[in-house]
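Everything on this sheet refers to the single structure shown next.
The complex appears here without one of its protein chains, the remainder shown in place.
In this document, chain identifiers A, B, C, D, E, F and G correspond to the written order of the chains, with residue numbering beginning at 1 in each.
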């Protein structure tokens, strides 16, 4: 830190530039920060609609569109979605009812376009919400997304039918509830990074995703894991990897 | 109960016969019981060597051979095994060091011979002890045992290579630690009963078989489960099913 | 695998036959699979009504009747049951309100008829739903079902009164909540396989079936276990065993 | 409290008497207290040998004999027992190796003699230590103790064979590990208070007494419970009940 | 068992008398049992209203009054209470709204009257329901009940003010939530049996009675414990002890 | 205790004065206690509105205002707040809707005024309720309160921007949910006592504040912790420290 | 941050001074930090001997003495203590064998001397190690320490006998294992901050300090808590409070 300060002292660095160089931890107000975070990490902030009223959700979404050009709303029911649409009549609204996501974008907003792809596989229909949330984040980050649905471990054939798609992706997100074994099976078949996304299905002893998250942490193959139902985190982590790959492709292009 | 008692009263049933009819809960001493249990259920009692001295183990084994013709000792290390062999110089000794089992049989002892087979699959080498314990019980109950080793879910090909063996068995026991997904995968491939046997491998969060037993209880296919490392129980339960099948075959023969 | 492929290459095996031999993991679409699963394993797929609207449930039930001749709906309340009946005016509807199951069968549908029987015992009235779910699956698989109700371990006499019924069955399913000791008591009295079905009764510390499932896993006798309230799994596993026995009887007939 | 203080002020109550009336919380030093506790509650303090050296144990035992006439040492191995015997050459030493208890009594020491009896039942041999600890406390409190061993729930006949003994006792302590169901079965057969004593047997999921203590808390009959392996507590609680009964018998005699 | 059967055989024992001697486990139907249980153990069966409709509750209560002379309904809200009163217009209805209990007794019904008393202490107002449930059972069993309310451990003075009442009772039930320390404090002050009744107050980590039940099991003094909110069990166990004491008083009278 | 009693006996101490000296545990009725507690510890009793009707809450608040001059109501929704205001038309009402607190004070009531300050930092908006509850208690105890909001550990800059405020306070309360790391970060930056207040945010595995409370207990720096969402406890503990500091300042003034 | 940087730019602040102002997060190497931490927070770093060899421990202690004038070693057995003494022949060595602490101070080292006192109470002898660790830290921080031993909640008189000592301290640390209720009882008697220190005594269900830590978090009075056996943290937190009080006394002196 001393060298930066001395550079400011001898005039070789302006205070503003110094602040930028130290900007990892320099913010003046909370509002300014969110834009900075999007800029630095490229991960769109999510507005969690669950537990908020439609009005509160819409207000936050409008603020997000104003400051960063778009809003990503997760765990949104119909009332949340309609309130967002009403509050932003000029925005492009993209709602995925199964994933319970709403994306509102200012007309002028341009998404990044990454030369990298992510496959998202699910074990069953009840994994669709978490997987869809991951897909929404990934699309906003600019990655190409391939969906592979209902390839549970009790039906190996379904997994194997999609082997090409899985192997061609740069990263794979695998959502699974119950015993959560699908990420292990997939990670045994591909040579790319796999992110396990446990889902809160299951019941009785070990239900609500507990068996799934423990099973993925115990996996006998190589994968990393996010929390139960953390579709946003899984998607964003896959997006960071995809962007690293895309940046490498671009750098050399 | 009254009808049995009245039959005794009017002389149409002897007290001894009455006792036999009520024999599910009639025993006179602990020693006599074990023989009765073997007779009734056909499951050899196991002598758990772990936590006993070699001498104690050998004494119990000698008593078992005397009363029931054989002794099945589990979780036996080398010292336990040698003490049993020393104590029973005339017995046939069958030791499986990996399974940590010792079977001592009187020369005249005849095992049952069931026309039924059980396949035992394991996910990895660390499942060998639990699986071997199951195999030992099954052999003593007279079932034919097929072993399939190291067919972990991260390597689907290994499972599929053994599909015929798995499908030809009357019952399947699947031992697996870590995430414990192998029984689910196998149960999706066969049309016979599958028993999941979780193994206390794994480490950190959900280790020592916890993720495995929870995962098997949460399985998205049809299987039943025993406790962690309960190789004896898994084998005996498979043996009861095998004997039911064999008895059905015999009845009609 | 190579030998099958070479057999195809030299014409000694047709591609279609090869696919059949590899069919454990060969499926072309999800819809086709369900029929295959029913065919291969003989276990009717269950439609879990809980968490679905009556309309969604009815739509799935209608699809099931069309593809496999019948639909088994579990955890169905009155509204679910009525929606299924309305959607399938020509079907035979069999509803068990206590078990919360509905079975809808096409007029032409013929259930299998197994020469094997399963006894289902419960500890108390609150075990009726789980036990009834097991019974419904078993009836669809063609097994003869004997119900024994309210034979809790605190009243040994009740258990002993039904000893003959328990001993004459080929398999026994025992549902119990609270401390979950009934399967252990029953397994000590019969020589057939016993499946423990823990029920989510109980309250306070260890409630919601936790004490029951742990107690069954720790049982000092031989039994295997399914998850809490997993009546469908317990019934299906018992059905697989019953069918194995019935097939053995038929083979020799 | 004010009335006592005013009585002291007006001389109608001496300070010493006032202290006695408030004596539930009046002690002058720790040493004096233990004697007071024995006097008031009649429960001998136990010296837990586990984790102490033989010397430390012997020193504490000698102090106990000096102040209260006897010492009750629990979880004592051979070295602890020998050290106690060496330190108290004049004392009567009563060691129960299976229960791991040692009682040292001054020659003049007279135990109470209660006209009340306690039955202690165990499910298996591994419950002997906890049950023996309970028995030792009870003998020191003066109750008559009846031992009933190895009456596990998987063998109902063994329980029923001892029904008279169980029903004739004033209180019943039932020790059981694994699934811990024996206290429930016994409590369904007697009309006296039953205390469940869970034992740390068992293995894998729910082992070390967890399933047992949860099962006893969830019991579908009436009983109260102590902690896992808390033989001393179970015995002392049974002793308090036995003494209440004996006192009632004496009062009316 | 053989001796009883031989006595029947030689006519020295009638079948009916034999059945009585074996009656611990002899029942002919469920209805007859409840009366038998009340007769044998003297503990009134409770009808748990929670989870039942008012109509179902009233029907069960009417049946209980008919067979055993009274009905004890627990966890009953106003609707349950009114339905019971409507269904039994001739019965004496005793409702305790705080305890959520309703007792309906046939006009001719005579409660037992035990010469024994039970003190019930609570830590705070939120313990009133569990304590009231215990009190209701005790009154039905005929014990004299003393209530001591709001004597939390954070206010020692309140406990000490009631020392006489606590010490004069034959048995003490202590209900406490949060950290559940009150039973330990009370047991250190009295020489009679203390039963700890944990209550599901508390919040966050260790809430819903978990800290309370663990704390009572870990108590550094002598007490036994029932499950969280198990007011009925605590009361019934105290009642069994009180009756043992009262019987001892009567025997000698 | 004897010396106090003897002083009463010889007239050197009046009974009333003796009672005062023993007043830590002397109370005559529950009503009188609350005033005593407020006097002794200076912590206003809180009325927990959650789970109470608006009417019940208002009645308790009116009683509190009458006996102690004010009422502090926590977890109060709009209906609770309105009922309190209606019941106390003359009181000064101070409601913080985000904190869900209501304070009603008699017109004549004078709060203490401590020369000490407490900083309350939060990680995010969902920590506002717990932090606001702490702030309300602190204001009633007379401490100066500084709020620092939304300084989550993922944004170090925000924390560092408020370093002066944090360092100038006499005590710091840090509320945080999810992984609960903020108290550790803050405690590494200040030389005053830090109290960690875990908040029940978070979801899936370790949610509802479990990860937060465990993380704070495991903190690699020096801090003490209260239970999840225990804003009242955190505020009161901080208030006790602040008062100790203020008293020290006053003593020397 | 910008204002500091601009002050550097316009020469009104030297780079070195800027670094000091930002020094909360400015360090140049790890070694320099520890001294800074001691300076800033005044809490001596502890060297945890457990898990280290005597040599490693001694080396670290020597480094600590060299850089900060003293070393505080915790969880040190005899071998660790001797190695430290051997490595520092000139240092003053202060060993507390029961607390397993060793303090080595350079001859010239001067401890701070705070005008503030801390009382440390324990429930039993097994709490001595944790309490002693707290005492050692407090002595090094300069606080006066009062020890009150063996005042368990089952013996209220012992607590009350020490009421004056408890009330005269500026802060109270209360160590307790088993059910951990002592901090609650003490906090109900004093008007100063109380810190609960749970100890890993206890056994069976809720043992190893789990019941104690949960009980303290659930306390129905005001206190804050540290982790199980965290004597160092409890002492340091009490020391920070004591120093705040002493500083206030000094400021006004």
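Here is the rule we go by: a contact is a pair of C-beta atoms (placed from the backbone, for glycine too) under 8 Å apart; a residue touches a chain by one contact, two chains touch by 3 or more.
If you're wondering where the values come from, they're calculated on a predicted model, not measured in any experiment.
Summary of contacts with the chain left out: across F:57, F:74, F:117 or F:184, the touching residue is F:184.
Check A:104, A:151 or A:241 against the missing chain and you find that the one touching it is A:241. Among F:132, F:206 or F:231, only F:206 touches the chain that is left out of the view. Within the complete assembly, residues 123-124, 152-156, 159-160, 178-181, 184-185, 187-189, 202-207, 210-221 of subunit F touch the chain that is not shown. For subunit C, the residues touching the absent chain in the complete assembly are 1-2, 5-6, 8-9, 11, 14-15, 18-19, 22, 25-26, 28. Within the complete assembly, residues 150, 155-158, 160-161, 203-207 of subunit B touch the chain that is not shown.
One rule holds in what follows: only the chains that are shown with their structure count from here on.
Note on chain placement: the centre of subunit C and the centre of subunit D lie 48 Å apart, centres being C-alpha means.
Here the CA centre of subunit D is 24 Å from the CA centre of subunit E. Annotation for subunit C: residues touching 2 or more other chains are 24-25, 155-157, 160-161, 189, 204-207, 210, 213, 217-219, 227, 230.
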